[in-house]
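A single protein chain has been omitted; all remaining protein chains appear in their positions.
Chain IDs A and B follow the sequence of writing; residue 1 opens each chain.
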Amino acid sequence: MSYKKRLDGRRVDELRPMEAKASVIPNADGSAFFKIGKTTAYAAVYGPRELFPKFLQDPQKGLLRCHYGMMPFSGSGERIRPGNNRRSQEISLVMTKALEPMLDLSAFPNAVVDIFVDLPQTDAGTRCAAISAAAIALADAGIPMKDMVSSVAVGQVAGTVVADLMYDEEAYEGIVSDIPVAMTHNTKEITLLQMDGEISKEDLVQALELARSATEKVYEVQKQALKEKFKGVPEA
Amino acid sequence: MIDNSKTIAELAKQNQRLDGRTLHEYRQPIKIETGISWTAEGSAKVQIGSTVVLAGVKLSLEKPYNDTPNEGGITVNAELLPLSSPEYESGPPGPKAIELARVIDRGIREAKAIDMKKLCVTPGEKAWFVIIDIITINDAGNLFDAAGLAALAALRSAHYPLVDSETGAIDYKTKTKERLPIIKEPLPVTVNKISGQFLVDPTSEEEQAYDARLTISSDEKGTISALQKGGEVPLTIADVSAMIDIALEKAKFLRKELTNAVP
Partner (left out) sequence: MSTIVVKEKDIVIPGEVLAEGLDYLPGDNTYREADTIYSKVLGLVSILGRVVKITALAGPYVPKTGDKIIGKVTDITMNGWRVETETAYSAMLNVKDATTRFIRKEENLSELIAIGDYIVAKIVQVTSQNLIDLAMREPGLHRITSGRIIKINSQKVPRVIGKQGSMISLIKSKTNCEITVGQNGLVWLHGAPAGEWLAEKAVHLIEAKAHTEGLTDKVQQFLEENQKNEL
């Protein structure tokens, strides 16, 4: 069964509607809310701050630590038991690796920058949304960054290469592959790359090419969210 | 956290607060929004000043407890997310989160706010169990009141998911039009005692400065369903009586805000 027309009518390179806002959590040093389709994420940056336990401290530079979590009511089925699980630990790790290369924490020896991302509702693309939200929050916090990082999943659904898969596409009958990607803006270098499913090399390369324009669309939303802070829009 | 406790205590003696509010005034804005999570059966976001709290309701079908074969159940859970304040760390709920959950729970449970018998599907076999999760987004003080409003708004706006009549499987992606059997609407109001004065809706700084606090849950008729005292300083009976009066009055105010937002 091939997949010619997308379930929600989108073109193959079209992303779901996105929304983003910076500075949404006053207690945090930087924060953001990011939405893509029905997946939403809050991100908050605290730091640089003192790092405990001390043995983790690096006298050359600050450390980045990401913490990803899904709220108990954010899964598409039953309630999710709160607390760390293997999936959230793995996502926390790849998130950190996706953002670290762009950060300059040399001015903050022995300190840590903590990023917490929690999702109230999900419909696929969760780790990508988390990374995109975190990048806005880092810029909002004034943490020095060489470039923004933008993330979205690309993939292949029963023969068609698409951008921004929804849950129903990930679960589609047939051969599916889900490829979360994060890219920097200027050089389009990849800082996150994972894949679930089956795909040929040709399709994979095609999907990564699609990721260039797809992540660019996310970048525009992130940039807008940061600049909008200063347009005299009253606080919500 | 910035510590202005001495000044807060001094100002309270003169009926004043740091932000110019009167002792019985809530911060503005107060915003209540429902339907903020499509994956939850019911959900709400409450903002009081800059405190923001989410609540989500999830329903499941379980076997009733042995001692109440004709009833469903309710549990309240609370998480003080590290993203909501520099004071919180990742990990299992600490005493503050547990107290918050239990106070909200008690207010709803003891008020018999939900008709537990109507949650029963097949006696002794299947009943609806309600779990309310309270999640903090920005803790700027007065989580009790914000969480109580959020929990109630989430319950009020919740819908049962579709149950397949043959297999009994729950289709969480399809919501029915049926709402939960809510018969009472308890709301908590927390009154703080600072320098012998009583004030409501404390900021986080005011929470560092209080001598004692009393959270009072009451319903539309003014019937009290739960009490919780906190703080190191004892309260007199006169104190408690005065604090309850304040709480009942403020509950009316909060209830009006809720009705305006979730008709």
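Methods note: a residue touches a chain if its C-beta (ideal position, glycine included) is under 8 Å from a C-beta of that chain, and two chains touch if they have at least 3 such contacts.
Computed from a predicted structure; not experimentally measured.
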{"item": "Chain not shown: contacting residue from A:44, A:148 or A:192", "value": "A:148"}
{"item": "Residue among A:48, A:69 or A:180 that touches the chain left out of view", "value": "A:48"}
{"item": "Residue ranges of chain B at the interface with the undisplayed chain", "value": "2-4, 6-7, 10-11, 14, 16, 18-20"}
{"item": "Footprint left on chain A by the chain that the document does not show", "value": "29-30, 47-51, 59, 62, 102, 104, 107-112, 139-148, 184-186, 222-223, 226-227, 230, 232"}
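Here is the rule we use: only the chains that are shown with their structure count from here on.
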{"item": "Residues of chain A defined as touching chain B within the complex", "value": "25-28, 31, 38, 40, 42-44, 46, 49, 67, 69, 71-79, 82-84, 114, 116-118, 120-123"}
{"item": "Chain A contact footprint on chain B (complex, rising order)", "value": "36-41, 43, 50, 52, 54, 56-58, 60, 77, 79, 81-86, 90, 92, 131, 133, 135, 137-140, 172-173"}
